[in-house]
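I'd like to ask some things about the structure below.
Missing here is one protein chain; the remaining ones are kept as they sit in the complex.
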């Protein structure tokens, strides 16, 4: 029986939820029925494109549609109420990263999921990049020896906060928009929980453009296994940068070093039409045309969302939540990551180390 | 109705055919029934691992098994008789690259496929690398302007001819084992046929080890659209090289340049256990464990073979061969590539330009 | 006694001759006295900047100035008469690459140098890049084993033929402007002479802009030691390319592979002011300020010219020409490179292999 799904929030990234579920629908694994969004124009456009029903009020969608599952891709600070409401309505829920922007918000979600006996999953798609999977495999197999330290960077071109989300960016920051991707990745690769975080940040460029948020945040996180990883995040790269995002990770242990450039995968161009250099990360998302002539999106940005359908299917087929344990980023993972992000914010405020 | 398949030749690369078809079988698209191989030990081991029936004589397999399709992964010079026999028996046929080592051999296969009205497909898996697909898309969309020239290299560590195939290597060469991958790729990306080839080669290292074949061959190919591409191939890289293969492509046109490192995809390690540096091309093949706990192989090395199943399925569902045109590397493509390779061999012999 | 020098041709690259000799003058090794150029405005500007006397007619300079040595940095096709005249006047001569654009022209120069007993040196500055020197050292020490094959690329942004030299570019080509750099480098690294060359070329982009010359030339050169090296040259890279030149070399031998990216030396930027990515080859030329507050230029582009002063000094101090043998690129080297370039042109014309 296909998983009946509705999506709440169909903006910049919500469209990828729609794409993933449409593809799962073509395979017979899902049935994408409806979407909810506060913006009526965007909602109508998406409903037309994906052939689904639209609701400005997500509660109405929950009442009127016979849904098994809901995915939430609204701005971060709006996740809380929607997720709890959906869980209380008995839906399995996928939440775009970060789970919530407060620890208390995450805890409310976990309690609701627990009470409802429903799946609460977070879309941390960096875990689905094959090179990150290999990194985790090598680390967990002990090939790196004892992990000692590492460095991650995730940096967006300035168009993201300046042009894509000028209204919302002041409610977010490089910590929430970018950092959580790699906080989760490292915690997952190391299989170790964060202990403390020390962070510094700068407000210069975006403030000067009328967008009141951090340009950049540097967070150094200590994990329970003794490893210390630094995370540099920013969203002010010049417009001429070779990709929309610059990202990567390096880890050093007693027996070696592993480095993954998570953006530059060895393909590079300079085309007159682009007016400059470009790199390509086709692992994240690429557009294909299938045999039926339909547009298909492939890559870890899609697979991560489709995974949720697989999990709900398994539950419908009789699996229990504990059976799925370790197979997905769940509420506990989302909470742990939000603890790091909140710790970084606390450290930015106090100038001191924050315990996580 | 699943495609009933048998594999002829289950050595080094044949195992990937078995893996691909087993996976298609799990999805219900195929039914992998049998394999044939001259080596009884290897045959028995593979039959046990894949739960299929084995035949030392492929003709016996064709007679006794109710097969829709056959894939052939024997040494190159043995393709001819098997492919023609299978086509004459009414089977759809997938052939590991190169199609055949002579133009006449290819032409016999094409005639047999034509007479039988059956699919003849060649496994040129470089076409399935997402970065090569993007390269082709950009070139065909005119982003490179008019293609002018390019360079490809494909180089194996010396263990390949020295340790993997010391008996067979003298019957092959860097042209046949490596070159054909990139000859086909460039012809496909440029969508233009070869006109002439000029080649030089060296015999030094392998001959000194008792393996009588070329260490390296340099072939410069002119295409009908005026573009000229140089292909450097060798299989004598030192044992300490960072990967089993070094490969890449660069193309320059009137409006730009595109480069793909087909091996180094931005992930690199130095692990004490490896005694040196390593790069990772997970796009080619990677091992996963699925929800059922089964080992799964992903990557373009597998997808390219599964494509054959999709094609046969489409035919079984009523498509005609012309309907599939342009969707796969067929006999004509295999023939065109063999013309380049034979042209390179002729040029090596004569010292002159060979028309293709 | 300082070497008294005059420079003929003070355009784009001639200015580097002036810079190099001014610096040698500061060290007391040279005395830069005069320059000659057909363009009176450029001549006057240079004479003012460098504090030297100017002559529109180089013969007048040779007559009126007491020179020991002359360097020639005119357009290539004008080298011949000037060099022979200077040699006949008893001057030691440095010639910007290529020595001459015909074999006969080179031979006339060699004969004149021989008759006059004077130094004839060619400015092949790629030999002075420390990474190329290390490459040569490793190859000559046998670390690469027996050299088998290689690939060089040298590519300029289109501004070079389109904006810098639109008048002269039709008299030149990627072979003469770029190829000769790497033809000489490879011949020097391999310490082996060329035997034959096969070349192809394309005329598309520049012709469409009214500049009648090749966009690109591909030359495959066979050397006496059996190694075959392909040289891709072009000058049509888009304006947005990360550097004015893209260049590199890779050589493969029986015992290994060595690669040098001759442009990208590990430094990269994206600066808003540059509107795109940039790489830096500071090895070629960099501007410094010395203790006296004077601007100084460093790098192999300068060192290569200063070497000429050292050679003339050694001769003045009593060394004979044979004593200097092997220390510099001389007339014989220039001739050998011109033979390759002329062979490439012949092959472009005939479509056949040209013997060198």
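Per-chain residue numbering starts at 1, and chain names A, B and C are given in the order in which the chains are listed.
Convention: contacts are C-beta pairs under 8 Å (C-beta built on N, C-alpha and C of every residue); 3 or more make two chains touch, one makes a residue touch a chain.
What you see is a predicted model, and the numbers here were worked out from it, not measured in a lab.
The chain not shown here is touched by just one of A:96, A:222, A:310 or A:333, and that residue is A:222. Although one chain is not drawn, the whole complex shows that of A:75, A:145 or A:170 it is A:145 that touches it.
Of B:61, B:116, B:237 or B:282, it is B:237 that touches the chain left out of the display. Note on the undisplayed chain: of the listed residues C:53, C:140 or C:327, the one touching it is C:327.
Touching the omitted chain from chain B are residues 237-242, 270-272, 274-277. Across the interface with the omitted chain, chain A contributes residues 145-146, 148-149, 151, 153, 155, 198, 200, 202, 204-205, 215-216, 218, 220, 222, 226-228, 230, 232, 234, 236-238, 241, 246, 250, 252, 254-257, 351-353. Contacts to the hidden chain, counted on chain C, fall at residues 130-131, 133-135, 138, 143-145, 248, 255-274, 280, 282-283, 286, 288, 291, 298, 310, 314, 327.
The definition used in the following text is that only the chains that are shown with their structure count from here on.
In the CA-based superposition of chain A onto chain C, the rotation angle is 180 degrees, rounded to steps of 5.
In this view the innermost chain, defined by its CA centroid being closest to the centroid of all protein CA atoms, is B.
Although chain B and chain C share one sequence, what matters here is the overlap of their interface residues, and that overlap exceeds half of the numbers used.
Chain centres here are Cα means. That of chain A falls 53 Å from that of chain C.
For chain B, residues touching at least two other chains, in rising order: 145, 255-257.
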